[in-house]
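A single protein chain has been omitted from the complex, and every remaining protein chain is retained in its original position.
Take a look at subunit A:
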Amino acid sequence: MQTRSAGDVSVSRSAARKPRGSDKARSEARLGWYLAGPAFVILIAVTGYPILQALYESLFSFRLTAPGDREFVGLKNYGVILTDGLWWSALVNTALITVVTVAVELVIGFALAMVMHKVLGWLRPIVRTAILVPYAIITVVSAYAWQYAFALTTGFMNDLLGLGDFDWFANKWSALFVICLSEIWKTTPFISLLLLAGLAQVPADMTEAAKVDGATAWERLWRVTLPNMKASIMVALLFRALDAFRIFDNVYIMTNGAAGTETVSSLAYNQTISRLEIGLGSAVSVLLFVCVLVICFVAIKVFKVDLARARGEG
């Protein structure tokens, strides 16, 4: 005769909440691990190893051209960074670029997604291709194109706007404006593509029912379409925010951090690649990684982003 302890009761309770799968389900799960396992291991190796290496290097004062002077300094590099105004100004710039570009891209991207969704017939592929073209262009190429457009020597924007000799890249705010503009132009198609997928998931009968009930287009948008797209919007926001926070190419090409336009990535580049100060640069990179983790945490926990639902599994 078997007796049951309190522990067994709790196990059976949890089993009741989450019923154990059948043999078939378990063997499918096992097969899933066999198939995904190698990819998982490789992923850990290619992402985990550099992160751990950066964490380790960040504890040293180490200059690539003076390997003999390598010295363990503990958390000193982090102290130097977090007490330096340059780090905070770069962080504010990066956050500003992220918030502005993601907000504008969300609005324009949604409008473009609606256009792509509504347009029918032979025009549909043409419109979709036209909207996606900027995203297909390499960021460095697009950065040069925007820089040339606004530069004093080669640019046409000053003539177009009647601004004479105004030097866009000599002033922090005008330089950030061009950087944001270029970023928005380049990545709005990405957001609109994610939102288009969301739009396609909104049940047509629900919209139809609202229409029959006399809801206006505006009410249908706010009460039916957007709530049904929540997961897509959140995923689009998360992906773009992470992408925007790592901004490097546009800043590097247009100002290289001059006029107070330094970002967190360009700061990491400056310490690691330009100065060859591997320890300090690794510490900046680790802090950048922490910022990215915070964004992920906030997006997933606070805004309740459900990645599985966005993939259509919900």
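By our rule, a residue touches a chain if its C-beta (ideal position, glycine included) is under 8 Å from a C-beta of that chain, and two chains touch if they have at least 3 such contacts; residues count from 1.
One rule holds for everything that comes next: contacts and distances are computed from a predicted model.
Remark: of the listed names "Bifunctional protein PyrR", "PQQ system protein", "Extracellular solute-binding protein" or "Alpha-ketoacid dehydrogenase subunit beta", the one matching the undisplayed chain in UniProt is "Extracellular solute-binding protein".
Here the missing chain is touched by one residue of A:A29, A:L43, A:L86 or A:L161, and it is A:L86.
In the complete complex, the residue from A:L237, A:L267, A:V286 or A:A299 that touches the missing chain is A:L267.
Mapped onto subunit A, the interface with the missing chain covers residues 61, 64-67, 76, 80-81, 84, 86-87, 151-153, 165, 167, 169-170, 256-259, 267, 270-271, 273-276, 280, 284.
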